[in-house]
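Below you'll find the structure I mean.
Missing here is one protein chain; the remaining ones are kept as they sit in the complex.
Coming up: chain A.
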Amino acid sequence: MNRHLISAGDLGKDDALLILDTAEELARVSERSIKKLPTLRGRTVVNLFFEDSTRTRISFEAAAKRLSADVINFSAKGSSVSKGESLKDTALTLEAMGADAVVIRHSASGAPHRLATWVRGSVLNAGDGTHEHPTQALLDAFSMRRRLGGLEGRKVTIVGDVLHSRVARSNVLLLGTLGAEVTLVAPPTLLPVSVGSWPCEVSYDLDAVLPKSDVVMMLRVQKERMNAAYFPSEREYSRRYGLDRDRFAKMPDDAIVMHPGPMNRGMEIAAEVADSPRSTIVEQVANGVTIRMAVLYLLLGGETA
């Protein structure tokens, strides 16, 4: 495997399956009463978060701690970064402290690529701007595989703000690698103009796609899009692209509903749908820790002292 995990596109099929299979083994550890493994004892993992994301940060933190790594949380707020320190200087500081892995969340697309040119340790992308979020895609694939058995030939529909979604980009790449058939559904304003060149199908009509879907993944609609003429109103968006009870009923009986969270209940997803037994939303959170353990284990574990 690559030293870094920056894009889901960096993972070949064997790499991706190795991560999922490793996560499957590690999941058994999570079921024990003592959840800790000694694998990364003495290794340092830095959580470098330039964007608030408590969910993702604690997921990485829990994963690293279960593997006995030392964890340093570095949040941009109240640190030297808010005093104007550059990403490069922050990187060099972490390097001097001997970070074996840096988990970075940043509002700028490509920040992990830049970081990787300045540090020797592994760089794990925990979400960069509107680019990618590869561990989210891995945990989504893991959740789907657990529910559906396998991903080959499965029809996955991703609905919402694809243009600004790092989750969508990573999922399109990873699910394609794993043999699933992805369809993106969104109003045309929320799709990249070049989406036709992506390795997936595209539709503007959610109702037409739902009956053929094994998985429906709803994306969060960001508040700041609502006033920028991407769509006329929240209600219109919800009517055309929201997963409400009626639409849910059109899905095949064994199809599942996913959401990377946090949700706008009543906007892109109805509360009843989010809370239904066919929703994997809570499992996704638990699987997040497991998949991040697998990634840390595979990136760092190979060279244990």
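Side notes on the structure shown:
One rule holds in what follows: a contact is a pair of C-beta atoms (placed from the backbone, for glycine too) under 8 Å apart; a residue touches a chain by one contact, two chains touch by 3 or more; residues count from 1.
Convention: contacts and distances are computed from a predicted model.
This complex has a chain not shown, and the name its UniProt record holds, of "Amino acid/amide ABC transporter membrane protein 2, HAAT family", "Dihydroorotase", "Na+/H+ antiporter subunit D" or "Iron(III) transport system permease protein", is "Dihydroorotase". Remark: the omitted chain is touched by one listed residue; of A:W198, A:Y237 or A:Y297 this is A:W198. The residue from A:T130, A:S213 or A:S238 that touches the chain not shown here is A:T130.
Among A:S33, A:T117 or A:S233, only A:T117 touches the chain that is left out of the view. Between the chain not shown and the residues A:R57, A:R105, A:R166 or A:R292, the one that touches is A:R166. Remark: the residues of chain A touching the chain excluded from display are 86-88, 106-111, 113-114, 116-117, 128-132, 164, 166, 169, 192-195, 197-198.
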